[in-house]
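With one protein chain removed, the remaining protein chains of the complex are shown where they sit.
So, chain A:
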Amino acid sequence: MKVLWGLSALLLCLNRANAQTEPVPDYLQESFVGVVEQNNRRTLYVHIYLDIPSNDWIRLFQPHLLLTDPLIEAEPMEVYNQTSAVLSCKLTDPPSTVKGHYWMRNGKVIESSKHNLPTLYTEHTLAKIDSHSGGLYECVFLSEPEVKTTIEVKTAPLVSAYKRSEHGNEKDKGVLVCVSYGYPLPTDWKWYKLEGEDKTAITNGTDRYEIKSTPNRTTLTIDNLDIAMDIGDYICDGTSEFGSTSNKVHLRVRSRLAALWPFLGIVAEVIILVSIIFIYEKTRKPDEINDDDDSGSAPLKSNANTDHKNKDVRQRNSN
């Protein structure tokens, strides 16, 4: 009896919490709702004080609320600097029957990990952990509602130059790009210019340099390229909680007039060939030139020509 009153009062409390206006019944004296979080698991506590008059009509409600989060045990909680690992999740106290489970990496479902068995334990093996397999892994149990937890797999980030060798035009802009893969991504990027054995740091905003960085990509833009000063190797350096990883990009600056010589060469070749062809035509077959003129005119002229020739033939034959 007391349990039933407690449950109905609990429903009333939660209804109030959902901003539904209902008249407070007389018997409800006091209630207290609280949430405690422990080990990633929340528990809802409700205290109700009732003063129940006797012989009143009771309405019964069927509560359908979750009082505690289901317990998932993830093993291990975090993978740090290991070459391989086995991630596992165990679900105790499921909210409903489990239809299946799967794993996700960085929010994308891993197709091969999908299972439709109602087991409460799932495993995912990472045979080789590198920057491409690191990330946020989630094991998801298909219950009503879905239950999941996260395991962080951390590796040293991979820093690579987008293009090993970049080209720029003199007095134009030169852009050098480095990208990184892995989890966690570098938080801090630095650029250096390599001169012989020494590195000189490049600061954003000085001289003609501009550095734009996001965790997975950094761009060094050099304005007004100079052939003497800007050719050489540049180093991009990404720092994360593992330390720093760097890579090298080579910059080549082309002179403005570089394209001019081949251009002039080809133009000269064209002029020479065209002259040769026209001169050959004029010297070898001068009689055909006369007929070039009537390429667009009416056929009458050539017709006259034919008749003239035919007459010649006839004359010779008659002789």
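In this section, a residue touches a chain if its C-beta (ideal position, glycine included) is under 8 Å from a C-beta of that chain, and two chains touch if they have at least 3 such contacts; residues count from 1.
Definition applied: contacts and distances are computed from a predicted model.
Within the choices "Very-long-chain enoyl-CoA reductase", "Major facilitator superfamily (MFS) profile domain-containing protein", "Phospholipid-transporting ATPase" or "Alkyl transferase", the name that UniProt assigns to the complex's undisplayed chain is "Major facilitator superfamily (MFS) profile domain-containing protein".
Within the whole complex, the absent chain has one touching residue among A:109, A:201, A:229 or A:274, and that is A:274. Screening A:114, A:132, A:167 or A:212 for touch with the missing chain picks out A:167. Although one chain is not drawn, the whole complex shows that of A:205, A:243 or A:262 it is A:262 that touches it. Residues of chain A in touch with the missing chain: 167, 169, 254, 258-260, 262-267, 270, 273-274, 277-278, 281, 288, 291-292, 294-296, 298-300, 302-303, 306, 309-310, 313.
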